[in-house]
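Below is one structure, written out as structure tokens, with a few remarks after it.
What you see is the complex with one protein chain gone and the rest in place.
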Amino acid sequence: MTIFEQRESNIRAYARTYPTVFVTAKNARQVDENGKEYIDFFAGAGVLNFGHNNPHMKAAMIDYLQKDGVLHSLDMQTQAKAQFMQKFTDVILAPRNMPHRMQFMGPTGTNAVEAAMKLARNATGRHNIVAFSQGFHGMTLGALAATANEYFRQASGVPLLHVSHELFDQEHDHEAALAALDALGNQYRDPSSGIKPPAAFMVETIQAEGGVNVASKAWMQKLEKLAKEFGSVLIVDDIQVGCGRTGSYFSFDDMGIKPDIITLAKGIGGAGTPMAMNLVHPDLDKHWSPGEHTGTFRGQNLSFVAGEVALSYFDDNKLMNEVMEKVKTVRDALEPLVSENSAKELRGKGLILGLDMGSGDMAAKVVQRCFHKGLMLGACGSGGRVLKIIPPLTIPEADLAEGLDILKDAVRFVMEEAA
Amino acid sequence: MTIFEQRESNIRAYARTYPTVFVTAKNARQVDENGKEYIDFFAGAGVLNFGHNNPHMKAAMIDYLQKDGVLHSLDMQTQAKAQFMQKFTDVILAPRNMPHRMQFMGPTGTNAVEAAMKLARNATGRHNIVAFSQGFHGMTLGALAATANEYFRQASGVPLLHVSHELFDQEHDHEAALAALDALGNQYRDPSSGIKPPAAFMVETIQAEGGVNVASKAWMQKLEKLAKEFGSVLIVDDIQVGCGRTGSYFSFDDMGIKPDIITLAKGIGGAGTPMAMNLVHPDLDKHWSPGEHTGTFRGQNLSFVAGEVALSYFDDNKLMNEVMEKVKTVRDALEPLVSENSAKELRGKGLILGLDMGSGDMAAKVVQRCFHKGLMLGACGSGGRVLKIIPPLTIPEADLAEGLDILKDAVRFVMEEAA
Amino acid sequence: MTIFEQRESNIRAYARTYPTVFVTAKNARQVDENGKEYIDFFAGAGVLNFGHNNPHMKAAMIDYLQKDGVLHSLDMQTQAKAQFMQKFTDVILAPRNMPHRMQFMGPTGTNAVEAAMKLARNATGRHNIVAFSQGFHGMTLGALAATANEYFRQASGVPLLHVSHELFDQEHDHEAALAALDALGNQYRDPSSGIKPPAAFMVETIQAEGGVNVASKAWMQKLEKLAKEFGSVLIVDDIQVGCGRTGSYFSFDDMGIKPDIITLAKGIGGAGTPMAMNLVHPDLDKHWSPGEHTGTFRGQNLSFVAGEVALSYFDDNKLMNEVMEKVKTVRDALEPLVSENSAKELRGKGLILGLDMGSGDMAAKVVQRCFHKGLMLGACGSGGRVLKIIPPLTIPEADLAEGLDILKDAVRFVMEEAA
Partner (left out) sequence: MTIFEQRESNIRAYARTYPTVFVTAKNARQVDENGKEYIDFFAGAGVLNFGHNNPHMKAAMIDYLQKDGVLHSLDMQTQAKAQFMQKFTDVILAPRNMPHRMQFMGPTGTNAVEAAMKLARNATGRHNIVAFSQGFHGMTLGALAATANEYFRQASGVPLLHVSHELFDQEHDHEAALAALDALGNQYRDPSSGIKPPAAFMVETIQAEGGVNVASKAWMQKLEKLAKEFGSVLIVDDIQVGCGRTGSYFSFDDMGIKPDIITLAKGIGGAGTPMAMNLVHPDLDKHWSPGEHTGTFRGQNLSFVAGEVALSYFDDNKLMNEVMEKVKTVRDALEPLVSENSAKELRGKGLILGLDMGSGDMAAKVVQRCFHKGLMLGACGSGGRVLKIIPPLTIPEADLAEGLDILKDAVRFVMEEAA
């Protein structure tokens, strides 16, 4: 028995999907204790946008350690934090005329979501938050109430309150989705509907865990309009699809909307180093009093250091242009699987793509075969039926091509086996 | 205006208590951008038990980075994680005959607490968890319901449910505290009391944020007995006072109790590197199904690396013996303040000591003056009236002495000024 | 100052709408202390289906009092109760092949609703109950959660939980209403929708307080189908529109549905004598254990006596036929108000009709003028904009005609005044 079998909790999950012991990793490749290499189409669930052990980040972190830089600082002021904040302002906020302030919290996405929910509730004096079917927002009790998946929800052991779930934009019936928002607005206007406007609407523009469901610009704009009409906060949860994943820094950059709060985590710390940060409009941020939402690890200076390096990828359009080329590579490779009926649908935006296998069993078999052949890949969506393709944005074209070949072969193999 | 004033959220707090910008740190000293040094009696709110930039940890982390060790791994298996788990088993669990399993989650204490609450509720099929007055367990909605402080609670914006608060052990009236537990037992036994046995009792043996309140062995044993009688899970939250803080690895090592779940965070990652881990008795752990409580940053390998080094401090009794000597130094220095009525009371266990000033205003003035004189110190308890002394366990005797002198002078100065 | 002004609670409401002191009443006329007579189109909010002081009931009650019949009996067995139950079985249940059992509770509609909600939740092990926008189900905390009107809801002072509100059938867009039920079914089928099938659907076939909104047969049938598919209890709240109000005993007699629970109150006691009773399918009823829902006044024998007399009106079709003729009289009188644009719409079913004035102010003025002219009438719907016409079913044609004349004149007067 390994130490994991002996002593790790029964809750472990990826340890079962990828049954090996990893040792090293570099950009889009991970190596296990037997020296076997795996191409990574999973990127730490969307964390490693800039690759494993990105050399610039690595150098900066080693340098910071060598000079005894402060590592842990709660929300005290440090030089590394100042530099990160200045860079974020210069590269991301200022060019977009975003007046938002940065709030740091315990370095988990769920903590960012909890902070956003608190603020929205306190600022509006309302309890209910509207989230959406298939949405994923985290595992702690507040965020979990907004997470739609029943497997996660039942594990709470208590009723999940003060969040209601509405229909997300419908890939195949945008008109129905727009009409549903209109109907919701009518109910809010009617004092006898039993339903009141919420403290906030919290939405992912692309539901990653939910199955790579992409909201349309029209739907997002109607949602923003609804929020404004009823004084509800608009929270965009960009934790998995922000930080360049879609070919632009924010997933909503092309949508003409102005969220009140944007939650960020995963990619923001650069090297898989933990950080969570909300961008909060100053009109909302003033509702915070000092220390109302604390957290021991909210000042991780290695994350500020690596995160600052990550932001330099947005000094110009080079990486984002490369991303769009890689998207083309992926689509060209995988669309034939759909035309030949080996998969149901390919959808996505930027470098998050979902190959819908139509069944969780089939998807699981593809994941397993890919892993055997040296490709790491995750499944998502209802019943885990969608293969999620989210390699590092920095993946070399050769690795991307090799990975896509493995994937295509695996899909066809599994389909043939099932036939 | 600094970047912090321009762009950081209004919620920032320690930035106001310690109004400077820190750059480097080493063991028990931190240096700001003006080169001013501060002795650290705060240790990152109990995180930095082994000092800032501990040289052994620093070396191990640099080495790990240089050889491209996997940094981010969710709950996959890595070599660094295996080594950490083996070391924890060998040094901590096996010598105590503890069969507990290790559960890793998003690296915040609040996440560890949320996971413990979920498991207790699921395993028992009950909703309510009993926490205690003055207790602190975190900021996300589930944990926040267990946190007693009203300032934190009101910020939730929704009712905090499914947790009730009972009286903690009473420093000056242990009999009353024991009687209160008996009364509680009587209510559980009565089907017409309106009160049912809880899913869990969740308790800190020493309430750190709550004002350095120390539970007695007799009270803890009665609490354990109550939990056993009613099939309730006993959760000890050792996040702030575990990992050697009290002169032994767990704060309850001398109490003859066997908690079902022990929550750990803060010191467990060694270098201020984020980690959270629950120790769960196998009989409870089997109630987890794979992936029921996930988290992006639950596999932080730099934390495993530094955390493994930290565990080597428990290979023998050297550090723990030093700690007990330092406790004597602190008590000898500060007890006169109580005898001379400059402070109300000195209490604590091991190297967490609380100097109760009787008033939050007075305590705040002492903190401010200490900072001015080069000592970092935090306040806790109702209204912030207790000065909390939690230096790194590795603090050199000279720094300790110098810090204590600053503290004594500040207390006397503030008292005289007020007279 | 009258005793009411001196000593009655500020909460009194109808006392303000009808500012006089009533003394006697007979069938559809009420007389105040000045001898002024009022025709009654309000019937005690739908209670007095068989008129004030119905002579048969009066005689039976006096007789019962004179022979010292047991008046108050909780849920003990009495002769009067046996006779009522036998009559209800013979006249109502048996002819419809309804196997339902009768449950008596505290004599308020809200208590009937609370009992139904408890049973549905206990039998299914689920929390949530689906009610509908504009629905009214009572004022106690459980029933109030199902009541849609915000004025009533906010008065609870606590969050109203475990009920969600869906769109009721839409008068002017039945297709949308049917599609909304389909969409709901889709969400129940999806384990990642964040929404689970409810313990029960609770619905009024005609929303009386909600503005006289009438559900279509197709919508009710689809709702029943949804309930069956997901194992949810179907509760029809027939408190205001049952007991003959629609021209048949139950409001859903013409709909081809079989509700699991039917809540009754208001008219069931016959003479305005309080009674509440649920009809519960035996398969559900077996989930009750003895005494799980008690109530001091659940055995009101004067109500059984008068209620038995009321049931004799259903021995044959005479009254129901008269009702349908009176409906014609009302519609003929009021439809011109709509054609001439003095009112927006006339809707209803049987002898509950709603004249939608389009504005609560206008409706209030009509109510006030009618009262001045000797007609009692109530307003309902969002903002009180709908005049509700619910005279005793036994109202003489002459009184009906006189009342309609007053109403028509008042509507036209108010419209002209506003022009």
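The letters A, B and C name the chains in turn, as written, and every chain counts its residues from 1.
Throughout what follows, a contact is a pair of C-beta atoms (placed from the backbone, for glycine too) under 8 Å apart; a residue touches a chain by one contact, two chains touch by 3 or more.
Note that the structure is predicted; figures quoted are calculated from it, not measured.
Enquirer: For the chain left out of this view, which of C:Arg96, C:Lys286, C:Lys318 or C:His372 touches it?
Expert: Going through C:Arg96, C:Lys286, C:Lys318 or C:His372 one by one, C:Lys286 is the residue touching the chain not shown.
Enquirer: Considering the whole complex, not just the chains shown, which residues of chain B touch the missing one?
Expert: Residue positions of chain B that touch the missing chain: 127, 131-135, 147-151, 153, 159, 161-165, 167, 176, 179-180, 183, 187, 190-196, 210-211, 381-383.
Enquirer: Which chain C residues touch the hidden chain?
Expert: 2-4, 6-16, 18-26, 30, 33, 44-48, 52-53, 58, 61-62, 65-79, 82, 85-86, 88-89, 93, 101-111, 114, 117-118, 120-122, 125, 127, 139-143, 145, 151-152, 155-158, 161-162, 199, 265-266, 271-274, 278, 280, 285-286, 288-297, 300, 302
Convention: only the chains that are shown with their structure count from here on.
Enquirer: Counting in whole Å, what is the centre-to-centre distance of chain B and chain C, each centre being its mean C-alpha position?
Expert: The answer is 59 Å.
Enquirer: Using mean CA coordinates as chain centres, what's the gap between chain A and chain C in Å?
Expert: Averaging C-alpha atoms per chain gives centres 51 Å apart.
Enquirer: Per the centroid of Cα atoms for each chain, what is the distance between chain A and chain B, given in Å?
Expert: 30
Enquirer: Touching at least two other chains at once: which residues of chain A meet that condition?
Expert: Counting only residues that touch two or more other chains, chain A contributes 127, 151, 161-162.
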